[in-house]
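Okay, handing you the structure first.
Only one protein chain is missing from this complex, and each of the others stays in its spot.
Chains here go by letter, A, B and C, matching the order in which they are written, and residues are numbered from 1 within each.
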Amino acid sequence: MSNVRTPDPYPGWLSPEDLHEARQRLPMMYVEALPVRVDTLGYVTELGLLLTASDEGEMVRTFVSGRVLYRESIRAALLRHLEKDLGPFALPQIPPSPAPFTVAEYFPSPSPSPYTDDRQHAVALAYIVPVTGECSPRQDALQLSWLTPEECLSEGVQAEFVGGRGNLVRQALAHVGWGR
Amino acid sequence: MSNVRTPDPYPGWLSPEDLHEARQRLPMMYVEALPVRVDTLGYVTELGLLLTASDEGEMVRTFVSGRVLYRESIRAALLRHLEKDLGPFALPQIPPSPAPFTVAEYFPSPSPSPYTDDRQHAVALAYIVPVTGECSPRQDALQLSWLTPEECLSEGVQAEFVGGRGNLVRQALAHVGWGR
Amino acid sequence: MSNVRTPDPYPGWLSPEDLHEARQRLPMMYVEALPVRVDTLGYVTELGLLLTASDEGEMVRTFVSGRVLYRESIRAALLRHLEKDLGPFALPQIPPSPAPFTVAEYFPSPSPSPYTDDRQHAVALAYIVPVTGECSPRQDALQLSWLTPEECLSEGVQAEFVGGRGNLVRQALAHVGWGR
Partner (left out) sequence: MSNVRTPDPYPGWLSPEDLHEARQRLPMMYVEALPVRVDTLGYVTELGLLLTASDEGEMVRTFVSGRVLYRESIRAALLRHLEKDLGPFALPQIPPSPAPFTVAEYFPSPSPSPYTDDRQHAVALAYIVPVTGECSPRQDALQLSWLTPEECLSEGVQAEFVGGRGNLVRQALAHVGWGR
């Protein structure tokens, strides 16, 4: 944010520099979506996990996730990030209730919560989102894989999550009643 | 149930007479589904209400509802009653989580809860179920109408519910964040 | 239930024999409570697990659990079973919302769900119940122990559950946001 109080041609817009500063001062509002395939009875058969490169160049598992912008609704942010990561034909079914199944609080480490994010303090509202359409990640670096609940909970896959996100998958599966 | 303890050719089956008796002795397990139309952001735009004749021959509003049978899962009971009342092409999206948005306890009047049912003590697990397909009630006596949240909360429509079900509609709309 | 349709002096009462029969024909309505100790911030620090003898004489872990009686409300059933198992000074805080955190469906094995009960088909509404008072199990055979979330999830303790109840503990801990 600028000290010069002239009218701002882009209200709601933050320069990369100002966003960097805000991240040192305010909790950032995020949404996280766990895309799932369900059968006709509503049982979750697969979760959609993204494979992406971390800042350190490591391949890590993650989910659809992103910031809520100024004057953007939670639902609009969810849809925007789902379309960005799953493509325009995924047909995500945003849940009718605005209540998330859990809230994940990411803090710079050491964190009082199971979740860490060294860039910022982020509060993520987490939703389970059935998708029925075809998914084609639009971002080149990104790969989407559909894994069964068992696979998501396997040691191998759990080791590929960073920032505590493996725990969020366990919470999501518990929420949908999944038991091994 | 018979006093004669011979092997039962129809385990899980209750004669009308025995069902009548069980209703005087045990709480009956029900599911209730509020079918909704949602937009791409997940906002509820319409609720599907059934119009049916009460035992007294009066036309009353109700929702998809019915008993859970012996060895039937909640999800299977939901799907069965949704198909019975909305037809085979409704494409109901049973929610991924087994937790109902509320539990409605129907008691013979006078009832300690807002819900009454003079035939029995019924405990209904209530779910909001988006439907995307075409609905055609299969039972002749039944009519399905799609009403906006405002219409559902109007005095006229609220007066057409019996047994306290108008309250359940208010709870469902509150759960999806609806505010007039 | 008797075939002789004389007026019943004990409406709502089921003989052991009739209850046995009903269990072959109808889903039975249960409540399950996971008593927890919480700190001032609401974090769960301990779960109260019961140690009891199974029908086979084995010691097994279980939670506060029991049937909902005819014309008994869910809340009254919860309080009754909590008092029976934790004593009259436990001061359980029944949650303000009637919605359970999950629904556990117990079926005679083989079961389509993670939960089994060979006596019956039981549908259990599961609640997390903070208790602040002193607990003294009233039933002689019963022992109550308070375990940390880590202990509850340990292999040793998980092996002491039967009927899939270890899964319900994992669901409860996930619901309260617990992550290792």
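In the analysis below, a contact is a pair of C-beta atoms (placed from the backbone, for glycine too) under 8 Å apart; a residue touches a chain by one contact, two chains touch by 3 or more.
What you are looking at is a predicted structure, and each value in this text was computed from that prediction instead of being measured.
For a quick check of understanding: of B:66, B:87 or B:177, which residue touches the chain that isn't displayed?
Here the residue in touch with the unshown chain is B:177.
Considering the complete complex, identify which of C:15, C:54 or C:97 is in touch with the unshown chain.
C:97
Write down which of A:22, A:91 or A:147 is the residue touching the left-out chain.
Answering carefully, the residue with contact to the hidden chain is A:22.
Taking the full complex into account, what residues of subunit A touch the chain not shown?
Touching the missing chain: residues 1-3, 8, 11-14, 18, 21-22, 24-29, 68-74, 97-103, 105, 107-108, 112-113, 121, 123, 125.
With the missing chain put back, which residues of subunit B would touch it? List them for me.
102-103, 113-115, 164, 167, 170-171, 173-175, 177-180
Spell out, residue by residue, where the missing chain touches subunit C.
36, 38, 40-44, 73, 75-76, 78-79, 93-99, 101, 128, 130, 175-177
Criterion: only the chains that are shown with their structure count from here on.
Counting shared numbers against all numbers at the contact of subunit A and subunit C, is it over half, same, or under half, different?
Same-residue interface.
Nearest 5 degrees, what's the C-alpha rotation angle taking subunit A to subunit B?
180
Taking each chain's centre as the mean of its CA atoms, how far is subunit B from subunit C in angstrom?
Centres of subunit B and subunit C (C-alpha means) sit 26 Å apart.
Give, as an integer number of Å, the spacing between the C-alpha centres of subunit C and subunit A.
Each chain's C-alpha centroid was found; their separation is 35 Å.
Which positions in subunit A are in touch with at least two other chains?
175, 177
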